[in-house]
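All protein chains of the complex are present and in place, except for one that has been dropped.
For chain A:
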Amino acid sequence: MSTHAVDTHAHDDNHGHHHKETFVTKYIFSQDHKMIAKQYLITGTIMGVIGVIMSLMMRIQIAWPEEPNVLFEALLGKWAPGGVMDADIYLALVTIHGTIMVFFVLTAGLSGTFSNLLIPLQIGARDMASGFLNMVSYWLFFLSSVIMIISLFVEAGPAAAGWTIYPPLSALPMAQGGSGMGMTLWLVSMAIFIASSLLGSLNYIVTVINMRTKGMSMTRLPLTIWAFFVTAIIGVVSFPVLFAAALLLIMDRSFGTSFFLSDIFIQGEVLHYQGGSPVLFEHLFWFLGHPEVYIVILPAMGLVSEILATNARKPIFGYRAMVASILAIAFLSTIVWGHHMFVSGMNPFLGSVFTFTTLLIAIPSAVKAFNWITTIWKGNLQMNPAMLFAIGFVSTFITGGLTGIILGDSALDINVHDTYFVIAHFHLVMGISALYGMFAGIYHWYPKMFGRMMDKNLGYIHFWVTAICAYGVFFPMHFIGMAGLPRRYYTNTAFPLFDDLADVNIVITVFALIGGVVQIIYLYNFFASMFIGKKAVQNPWRSNTLDWTTPVEHIHGNWPGEIPHVYRWSYDYSKPGHDEDFVPQNVPLKEGEEELQH
């Protein structure tokens, strides 16, 4: 087969590289997908720490509004005179927390890490299709992260119009301090981020299509790869639209065009803008914005499917249905964006259409949830930390996903739109779930990434405290949302009607603080295990996929000899007729053994 010939050639190339590797080419400007994956993960982790600290500051402000706090004084400086948080910086925290978590942690940190690490390893390729583009992709991501961080320190404050940056608020510096230099840097950072994401996605797509090893047909791909592959396609379809929106917004801001602005009177003067519409921006934004939540959650679903099957020592249930539901979710994700805009002033008939398409997504989601549950039924569950997080993922995905039935229904959305109900919904279904998927992936593939094991007891503590806190934070939020409390309020004290919600908000904040602090245990485990963790064996979880056939020590080109051939799907766990409870993909079928038809 011709692909095989290409592989050997690539191997020779890499072998040549191996000798002239310097510190810079190995650790900094590396073109090796495994190193790039680690770079993504560590950058994402740093951004994640910043994002979480921001959320804790918001929670403290909401629980004890306008009370002085040493933490604010230390971290916010001039934005917290006397330790009392300023209203402008609260909105900036809301904005940057959202941006960082959605894009920098759960898109780049999750998808960037695991797509890079696992695509070549699990499909049997020496590296990505283009190692160079892969390197460029990471460094663009790094650059955009740096710009986003720099934007926190500009004079008039960082962007503060919400992560959705709806104009005119985001377009007019006189509407809000953060819409000056802060917003410019936000837009520049995101434009670079999108370029990075597109380079990465194109690379993933090409690699999956062209570089599978002999015998690795699409129907033998692990679900991780299916998820990364489809995620990359959604990214390529939708990210350019956000790029266009950002570009047009830059035009409106800096060159006087009127794409999104019209008839504005602010601070005593009429602005020249005429004929534009903010609703156009909402359409463009959510054309990315909604697929984006699937860009975040699909890779987590892929990781969870793999980890559940491996640790349940049982084939994933309904492989075909799992692939079909990934495809269905991906398709539907691009035609539901209007459910964010039911009350935006768009034609109510459009609202009906989007209600219909949105509620349809519940069907493939339900299929996935039931298939995961059936996967652990009658399994032999190995409760590794990764497995706990995978089970936690299914739980929060169900809890958070179900409330989507309310928010996706235009008639009901009228009353809970932009309340805390929405915060509860999306944090559970795409925030916490995707984070669980990411943690599961990190605990599971840590030995592959760093050649050492993470401490499992710290992992257990990490999971159980996080799990309790996640429900403690977000479950009560549904109720304050149904009590009508709007999101993005600096304090709720302006409305006596909400006075009786103060105690819930304190409970939520206490859970959030404990949940935030317990992540220190994880960070310690993550960084310390690189040096003091026990040396990993080649296949610690006794898994079937090809990534565990590579040596523990990383080498360029992944396999020292020939790339293994694949003879079966990746879920032959506990297959009758075999002594071991796993049969790796590169083990040929026994005489008379039949491959499961799927």
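Convention: contacts are C-beta pairs under 8 Å (C-beta built on N, C-alpha and C of every residue); 3 or more make two chains touch, one makes a residue touch a chain; residues count from 1.
We adopt the following convention: contacts and distances are computed from a predicted model.
A.B. asks: Going by UniProt, what is the name of the one chain that was not included in the view, given "Phosphate transport system permease protein PstA", "Peptide ABC transporter substrate-binding protein", "cytochrome-c oxidase" or "NADH-quinone oxidoreductase"?
C.D. replies: Hidden chain, UniProt protein name: "cytochrome-c oxidase".
A.B. asks: Given the contact definition stated above, which residue among A:Asn492, A:Asn558 or A:Gln585 touches the chain not shown here?
C.D. replies: Selected residue, touching the omitted chain: A:Asn492.
A.B. asks: Considering the whole complex, which of A:Met47, A:Ala80, A:Ile391 or A:Leu435 touches the chain not shown?
C.D. replies: Among A:Met47, A:Ala80, A:Ile391 or A:Leu435, only A:Ile391 touches the chain that is not shown.
A.B. asks: Going by the contact rule already stated, which one of A:Ala483, A:Ala528, A:Val552 or A:Val587 would touch the omitted chain in the full complex?
C.D. replies: Candidates A:Ala483, A:Ala528, A:Val552 or A:Val587; residue touching the omitted chain: A:Ala483.
A.B. asks: Out of A:Lys34, A:Arg253, A:His290 or A:Lys314, point to the residue that touches the absent chain in the complete complex.
C.D. replies: A:Lys314
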